[in-house]
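Of the protein chains in this complex, one is absent; all others appear in place.
For subunit A:
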Amino acid sequence: MTVSTIPLDRTAPVGFSKGPALALIVLLLAAGLPLVTQDSFFIHSAIMVLFFAYMATAWNFLCGYVGQLSLGHAMFSGMGGYVSVLLFTTFGLSPWLGMIVGGLAAAALSVVIGYPTFRLKGPYFTLTTIAFAEIVRIWVENTDTFLGFHIKGAEGLVVPMVGESFAAFQFGGKIPYYYIILGMLALAILATLIMERSKLGYCLKAIRGDRDAAEALGISPTRYTLTAFAISAFMTALGGSFYAQFFRYINPERNMGTELSIDMALMSIIGGQGTAFGPLIGALILTPLAEVTRGYLGGTFLGLHLVIYGIVLMLAVLYFPKGVLEPLKNLAVGLFRRRNPA
């Protein structure tokens, strides 16, 4: 068989060859950003964009590929944040190790939650994830001490300053944090790309496409969705740890509230769920929008930024049901073809 000599047809995945190259260029440009500006507010905003892109990518790893909407992912973020902070303040364990421990704990929690919940379909799954996340949040808000750890309920935890130290995840300026979250995002997207081309990716897409047919072929939906759920929870928890270390403060509302869960889902959906780069695009659009509307309108019209958020979501669902990435990609491919007619 000379399969390799058969010419690729028009619908061959363009992203397959050019995608990684393009991603590398974007990554290098992003890495060069601090050379252009050192402005603290700007770097802070960039870190927030990357943070949300990372969280949305972690969410997408499960929900985008399985086609189930989770609105409870913030509980994993909270778990990662609390575990790493508590291990640091109680035992002086480096947050780098603490975030791994938090990630593993979140992965274990996801399996416990996922096993019964994945039998539920559509809105029932979503409602259950909200319920679990709210139970965890309300419990943390009302618990002062647990197993000897001082959680301090709704008050939250402050990470004590120990001075600049890599091991303690504390740095002088914001730029090191920028590079850390950029690296985490790059790894998360890489993990998604690898998963897409692996057995796990094929099986998840099959389950999303037609659950009954997948089962008839002998694919066990529970096994593959749980694997993806655990990886997604692990990644989310790492993000939650980062958030806690970056602000040196953590509380149930910010680190495991419903708003964070919704943000993760919205950015994925608007960018393009089930694609490796969609969540990044979604975060690039929505995070600045949220910052600007909150900054300029939040003071005078309380809650207006949420209204604008909602309108953007409606427009996206109406006009770009598969997310913004796909039409953008088609546009780019179209321009490329016009300049290089085959």
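Details
Note that a residue touches a chain if its C-beta (ideal position, glycine included) is under 8 Å from a C-beta of that chain, and two chains touch if they have at least 3 such contacts; residues count from 1.
To be clear about the criterion, contacts and distances are computed from a predicted model.
Per the UniProt record, the chain missing from the shown structure is "ABC transporter ATP-binding protein", taken from the list "ABC transporter ATP-binding protein", "Putative tricarboxylic transport membrane protein", "Sarcosine oxidase alpha subunit" or "Peroxiredoxin". Touch with the chain that is not drawn comes from one residue among A:A214, A:A233 or A:L280, which is A:A214. If you put the missing chain back, the residues of subunit A touching it would be 1, 3, 6, 8-9, 11-13, 199, 202-203, 205-206, 209-210, 212-220, 223.
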